[in-house]
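Have a look at the structure that comes next, please.
The complex appears here without one of its protein chains, the remainder shown in place.
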Amino acid sequence: MDASARQLKRMVYASLMAALTAAGAYIAIPIGPVPIVLQNLFIMLAGLLLGGRWGLISVAVYLLAGAAGLPVFAGGTGGVGKFVGPTGGYLLGFAAAAYLIGLISESGRGRVAIDVLAMVAGTLIIYAFGVSWLKVATGMSFSKAFAVGMLPFLIGDALKIAAAVPIAKALRPMMDGTFTVVRTAG
Amino acid sequence: MGELTAIGFRPGQSVLHRLDPRTKQALLMGISVTSLWGNLSFLALFTAVIMLSLNTAGMRIRRLICETRYFLFFLCFVFGVRTITFSGGWTPAFSAEIAGEALIVCWRLLLVVCMGVLLMATTRTADIRAALVWFLKPVPLVNEKMAATMVGLVVRFLPVILFQGAEIADAQRSRGIERRKNPLIRLMKFTIPLFRRVFLSADELAAAMQARCYSEHRTLPDLFFTWRDGMALGAGILISLTVLLP
Partner (left out) sequence: MSIIQTSHLYHRFADGTQGIDDVTLTFNEGEFTVIAGANGSGKTTLLRHLNGLLFPESGTVTVCGKSVKADPLAARQQVGMVFQDADSQIVGETVYDDAAFGPENLALERQQIRQRVNQALAAVDLSGFENKQPHHLSGGEKRRLAIAGVLAMTPRVLLMDEPFSNLDYPATCRVLNHILDLHQKGHTIIITTHDLEKVIAHAQRLVVMARGRVVKDGIPAEVISDIERWGIRPPCSVQLGRGIRPWVN
């Protein structure tokens, strides 16, 4: 495979990861009474599977598509307004988190402890951006912004971090190309 | 799940349809940001302009409400949280002044969302992408042609992925996944097959793009900036200036 073909392949992977991230906002798995939305799990996987640089690119492409007014954000709203809106901080946090998670986990070369550490750091980054912007955009007090914009989601986040470890383990061989799929359909 | 959102492009001949997508995006961006400082007079004028544009674009109020319903719930929630305070005891306190402030915040957010809806309803995705390439050109470190191709792929594959996700969920439900109460298992059993399927098709997609001579030296879409766009930008600046009014 020559350089341009490899570049194209990475680009397609990152684009599909961005589409998965967009889909994650729409997909919820009902567990007990609360549905778990998959988007931030997919953000973590973007970092774990694609690494820092391409993880960031994939989330950036997702945000860019949304910012430009394409219908990729949840709830049928898109455009720059979403960034200025109350949940805009989380979106920027996603990009930072994917980069950070990718960067840290790359240095760990698949060690579980490092991956978990990376995801905890990534989750904190998302809330750092998200909660502070929520406070600014709605004028709530910090404690209120925390109570509304972070506390209810922490249990779900812990679950997602726990799930992301085996998921990344199962999918990594496929992404590295050590596991090339031989397609001999005909 | 085929239909993500009803806010799709609807062909038409209104002024908004005929504006250059770059103009529309610049207006959306500029006014979104200035609206953060907007007060009553700004919001009133802005509302009037939005209503007028919705009307000329042939957008029904009912459709608008239907399409932004989740956001409207969210706004009500924000309004509630902002207005009701528990100062001291367990009895909720309510003051008209705080409620007024919260109302302005919500109003502002609603208008920005309406602008986004207008942009989406009157602009073809190809044009949105074309404008994106133009805006990204001066940004360093960003390959704007690659970004445009990637954004196009996201739009193309989002509905496909949602469809595949629904299919996987249905297949697992029909085999009784709901009896598994462990959330970790549920997350894994759904995510791994979905990602596998998507990334397997990635290899084929890359080959298909190569087969059609994919290269970065591609034809760029063309855009036309006309007198109409000049007028629209002028109007946008005037509206933004009313931020300075009380």
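Order as written gives the chain letters A and B; numbering starts at 1 within each chain.
Going forward, a contact is a pair of C-beta atoms (placed from the backbone, for glycine too) under 8 Å apart; a residue touches a chain by one contact, two chains touch by 3 or more.
Here the structure is a predicted model, which means the values were calculated and not measured.
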Query = Thinking of the whole complex, not just what is shown, which of B:66, B:139, B:171 or B:208 touches the missing chain?
reply = B:208
Query = For the full complex, which residue in B:32, B:68, B:83 or B:125 touches the chain that was left out?
reply = B:125
Remark   = Even though one chain is not shown, chain B touches it at residues 2, 9, 11, 124-126, 129, 152-153, 155-156, 159-160, 163, 201, 204-205, 207-215, 217-219, 221-222
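Going forward, only the chains that are shown with their structure count from here on.
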Inquiry  = If we count contacts the way the header does, which residues on chain B are in touch with chain A in the complex?
reply    = 1, 4-8, 25, 28-29, 32-33, 35-36, 67-68, 70-71, 74, 78, 81-82, 101-102, 105, 109, 112-113, 115-117, 119-120, 123, 125, 128-129, 131-132, 146-147, 149-151, 153-158, 160-162, 165, 169, 181, 183-184, 186-188, 190-192, 194-196, 198-206, 209-210, 214
Interfacial residue positions of chain A with respect to chain B in the complex = 5, 8-9, 11-16, 18-20, 22-23, 26-27, 29, 31-32, 36, 38, 41, 45, 49, 57, 61-62, 64-65, 68-72, 74-82, 84-86, 137-140, 144, 148, 159-160, 162-163, 166-167, 170-171, 174-175, 181, 183
